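A single protein chain has been removed from this complex, and every other one stays in its place.
Then we have chain A:
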Amino acid sequence: MPEVLKAPLVVEFPFTRSLGPVQSAFLTGLRERVVLGVRTRDGRTLVPPVEYDPVTAEELGDLVEVAPTGTVTTWAWNHDPRRGQPLDTPFAWVLVRLDGADTALLHALDAPGPEAVRTGMRVRVRWAAERTGAITDIACFEPYTGATPPLTGHDGHFDDAVTGIVAHARLDYTYSPGRAQTAYIDALRGRRTVGERCPACRKVYVPPRGACPTCGLATSEQVEVGPRGTVTTFCIVNIKAKNLDIEVPYVYAHIALDGADLALHGRIGGIPYDQVRMGLRVEPVWAEGARHPDHYRPTGEPDADYDTYRELL
C-alpha cells in the first residue's frame, strides 16, 4: 500500500461574541482596573459574574465590586506553557477567590517555582499594560502579602462599556485523507481517475471514500474510470465568488465519468453557457502542473441517451 498523504491543516477564526449586561460590566471593569462580581438573592457574590444563578437559574444583574486581592483555593504547576496561555515562563494555574467573592476565578499565577505556591496563599491581580475589556486584561496574579486595598467604590455602570469581544482561536492539525482518498489523489497525479467498486452492489464510487454508502461495506477494488463522461445535471452560476478567477456566467455540472456509478462535480468550459445540456459528452482539461482537471469541455460526440445516465442524476 502506498503511504497515505498528509498535509498541515490550520483552522483559525476570530470569534466575534456579544456580551450581555453582566459580562459587559465585568470586562469593562477589568479595562478600568476594577473587579466586579454579581450578587445572588441569597447573598453570595459570584466572581467571575454570570447572568443566571448556577443554583437557582434566577436572572442576575446586581453588580458589586470585589478586591483585586484574594486567596488561592487550588493550583497546578505548569512547567511547560503552551501557545496562547497567559505567561510564556513556567507558572501556576490557580483558582483564586477574591476578597469579597464566594466563588473562584481561574487564571495564571506568576511564581518562581512550585515551592512558592500553596493552597491558601495570598495573591493579587497584575494588570496588563494594554487593556481592552477581556479576561486577559488580568495579565496574571502575583504573590501578595499586604493588606486588602480599599475598594474604588465603583457601582458597575460605565459610559463607554465594551459590548463584545473578539476571541481568536487557532488549532493546528495534520490532515490525512485515509487510504481510499490517498489512492484517488495519487492517481490524479498521473491524470487518471480511479474509483472503488462495492463488493456487494458492484457500483463504482468516485471519488472513493473507502465505503459503499448504500451497503455500508468496505470498498477496495480499484477501477479506472473516464476520462470522458456525461453531464447529468447542471446549474448556471451568475455571481462571482470572492478570489475566484472565472468569468460569470459559467456552468457547474454533475458529470458521470464513463464506468462510474456516482457523478462528481466540475466546471464546463469550451462551450457557451447557454448551450450546455443534460447528456452532453465532456472530457477533462488539465492545466499545466495542476493536481486536478481545471474544467471539462465537449468531446463533440453525440449526446448520451437519457436512459444511460438516469440512475446517476
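The rule is simple: contacts are C-beta pairs under 8 Å (C-beta built on N, C-alpha and C of every residue); 3 or more make two chains touch, one makes a residue touch a chain; residues count from 1.
Note that in this section contacts and distances are computed from a predicted model.
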Taking the list "Sugar ABC transporter permease", "Lipid-transfer protein", "Indolepyruvate oxidoreductase subunit beta" or "Short-chain dehydrogenase", the UniProt entry for the undisplayed chain gives the protein name "Lipid-transfer protein"
Among A:L46, A:A67 or A:A260, contact with the omitted chain is made only by A:L46
Among listed residues A:R82, A:H157 or A:R189, the absent chain is touched only by A:R82
Residue positions on chain A contacting the omitted chain are 1, 4, 6, 9, 11, 15, 17, 19, 23, 27, 46-48, 50, 54-55, 73-79, 82-86, 93, 95, 97, 103-108, 114, 119, 134-136, 165, 167, 169, 171-181, 209-218
